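Working notes, structure below.
With one protein chain withheld, the remaining protein chains of the complex are depicted in position.
Labels A, B and C are assigned to the chains in the order they are written; within every chain, residues are numbered from 1.
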Amino acid sequence: MQLLHSQYGKSAVGLLKVFRDGDRQTVREITVSALVSGDFSGAFLAGDNSNTVPTDTIKNTIYALAHDHLDSSGIEPFGLKLAAHFLARYGQFQTVQLQLEEKPWGRMMVDGLPHAHAFQATGDGIRTAVIQARRSHPPDVTGGLQELEILKSTGSGFVGFPRCEFTTLPEATDRIMATRLTASWHFREAATDYPSVASKMREAFIEVFANRYSRAVQETLYQMAELALERVPEVDQISLRLPNLHYFPYDLGRFGIPNDQVIFYPAPNPHGDISATVSR
Amino acid sequence: MQLLHSQYGKSAVGLLKVFRDGDRQTVREITVSALVSGDFSGAFLAGDNSNTVPTDTIKNTIYALAHDHLDSSGIEPFGLKLAAHFLARYGQFQTVQLQLEEKPWGRMMVDGLPHAHAFQATGDGIRTAVIQARRSHPPDVTGGLQELEILKSTGSGFVGFPRCEFTTLPEATDRIMATRLTASWHFREAATDYPSVASKMREAFIEVFANRYSRAVQETLYQMAELALERVPEVDQISLRLPNLHYFPYDLGRFGIPNDQVIFYPAPNPHGDISATVSR
Amino acid sequence: MQLLHSQYGKSAVGLLKVFRDGDRQTVREITVSALVSGDFSGAFLAGDNSNTVPTDTIKNTIYALAHDHLDSSGIEPFGLKLAAHFLARYGQFQTVQLQLEEKPWGRMMVDGLPHAHAFQATGDGIRTAVIQARRSHPPDVTGGLQELEILKSTGSGFVGFPRCEFTTLPEATDRIMATRLTASWHFREAATDYPSVASKMREAFIEVFANRYSRAVQETLYQMAELALERVPEVDQISLRLPNLHYFPYDLGRFGIPNDQVIFYPAPNPHGDISATVSR
Partner (left out) sequence: MQLLHSQYGKSAVGLLKVFRDGDRQTVREITVSALVSGDFSGAFLAGDNSNTVPTDTIKNTIYALAHDHLDSSGIEPFGLKLAAHFLARYGQFQTVQLQLEEKPWGRMMVDGLPHAHAFQATGDGIRTAVIQARRSHPPDVTGGLQELEILKSTGSGFVGFPRCEFTTLPEATDRIMATRLTASWHFREAATDYPSVASKMREAFIEVFANRYSRAVQETLYQMAELALERVPEVDQISLRLPNLHYFPYDLGRFGIPNDQVIFYPAPNPHGDISATVSR
């Protein structure tokens, strides 16, 4: 028997950092997962932990480094700092994979003005980042966005598909399109402004979703990625997953009420599942 | 043995309605639970279903009535319509309880402008309503709001509490306060503008949360309810539940880093749980 | 404005206790919520916490008392002990409500034998208890069971129901019946063996569910409660909630395959919702 591959670390490390600038405060709440690999065969084969940095230490490190290194430049630079620390500090780590998520706290509007220290969770999706670092190589940085729930009530159809004995789906030229977007974008090299890239990504995705007629979820996905790649030179590859969260017309004709595309029911399971990666 | 109380119906009936006004469209997505009571002893004691309107019929009715009766006046008027229909249509129903939830779809901003038919889930919380109707009585209407996640990074403390042998909590004059607000407000009689009441409620809650120093979650809760009652004469009673979602300082002093109220960890379980009802 | 009602405390306090009897060990994992009421108007109206026992102290107390008082007599006696402690220790508490849940850890079978110290979560549902205690009154004890998922593939039907313009449900003499049972049983006075009562309750519920033809979920619910009341004299009232988790036949006739009650799809939302309370 042989150990082909292994990885260990700490997942779901949550932290909130408060930034103070006079009376004005800002918060960032992130969750970090740090998984490392290297030669840990001693632990696996002989219960020898002399190389095994405890996952509790990994957790403490995340909190400690957040104190000085998490800032407005976002989760990617903090992840890079963490990864560099882990590789420098522990010679037995060969690779470090960090997954970071940031909860979307927005400044609360009170009396029409943004408040100095009160915040509300928004629906702007969870910002994500993945840092893949290995010794003697430049780290690999991927930004992302997930849990963004969007829907359009028109501007979408699905026709011209092949039919067979198991096909019962009617064609539709005007249907509801809804999804919970997951996106990730790979940086060709270290970027200077990660939050700005994330904003441009989101804007491109939203703009395509809202403004262009969708003949297939596939087409919309591709156009989202294409527009984002056009606008963001720092990124060389984008992956998108767009589950097709179906809203089907409820058959009211049975009750003498017109089936006029007014009343739909959400059918979360089963759902369509479309994903692709687009590169330059 | 005797049947003391019973209730049956359909829960989790989800529907989306599309409203069209020229090119501009609006969506409302709601979930309805309809539970009825009456003399159903035949079904319970003898398996006699001759009085038992199928829950499937209850479901169909919700979709059918939504086609003509769900509109911009909100979930409370639609619930009242549904309840009146059930009582009028089925003599065996003595009470009808409707619970309605509305998902916060907001209009998508594209290029800085609200879009005509694209929407995004917001973090503005889920609007709720409960309609309690019984034959020969005016129905009872309660509006509400839940899943509103709010946090302030200062302006909150907890001191002066009693200490005993099991007390280890330190006093705090500047702590983080975070909650997932659940509120309900009872109407003294039918109102004319339910959405406007909901907006005023939310504004009052938010204003107190953001602007007033909190010496106890209890005090903040009371002030929220008090201000809302002052501003909304249609409402005679408000219930609030404010779980105290703790963010505790992570002890960095162990690593030679100052414990300067910068790094906190979220501790969802266990959590404080504070609720109260305030009336005129 | 006046404070009509209030309650506060700590929710979701999780703990695991290990019992050692020579080499044989046993574990109990419970979650406790403790909510108290009394005159806390000082905290609500004036931010005066001098009466407000911190929820953190409530949490510490639960852990501390578990060390000596949680044992094989179950969650009800431990809840009674906790409630008595809270009332005796803090004069400002007028009522104490405890909700306890126990996770179903079962002894692991290894090589066909029960293991001395290894356990596996079972599907036997979560045992619950609610203790309502108020000063100068005997406490009120309710046992319970929830999250018990059961299904029968025959022995259930639904016919003879009224039809109207919104009825599309066909009659069924042989359908699938599935539910996620929630039960609670109220003790007329303190019992001597709570775990035994819980076992008898479960057995009665299961026996009725499995062995008797169900003409309505209502009928089955009533018979479950009736049989349990017959067998357990300590209990004077039983409440049951049986959501009707639908499994509908998938229409295969469209593909030339017989619709012979073989292939069903689960339709979790919407679901029927039937509850009742039966007493002596």
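Operating definition for what follows: contacts are C-beta pairs under 8 Å (C-beta built on N, C-alpha and C of every residue); 3 or more make two chains touch, one makes a residue touch a chain.
Quick caveat, the model's predicted, so the values are computed rather than measured.
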| item | value |
| --- | --- |
| Absent-chain contact - pick from A:Asn51, A:Ser73 or A:Thr95 | A:Asn51 |
| For chain B, the residues touching the chain missing from this view | 165-166, 168, 254-256, 268-269 |
| Chain C residues touching the omitted chain (full complex) | 14-18, 25-27, 29, 60, 63-64, 66-68, 104-106, 108, 110-111, 115, 117-124, 148-155, 176, 206-207, 209-211, 247, 250, 252, 254-255, 257, 261-266 |
| Interface with the undisplayed chain - residues on chain A | 1-14, 33, 35, 40, 43-57, 59-61, 64, 89-90, 158-162, 164, 166-169, 214-219, 221-222, 225-226, 229-230, 237, 243-244, 268-280 |
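The criterion applied here is as follows: only the chains that are shown with their structure count from here on.
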| item | value |
| --- | --- |
| Residue-number overlap at the chain A/chain B interface, same or different (half cut) | same |
| Rounded Å distance, chain A centre to chain C centre (Cα mean) | 37 |
| Rounded Å distance between chain B and chain C, as computed from the means of their C-alpha atoms | 24 |
| Touching two or more other chains - residues of chain A | 254-255 |
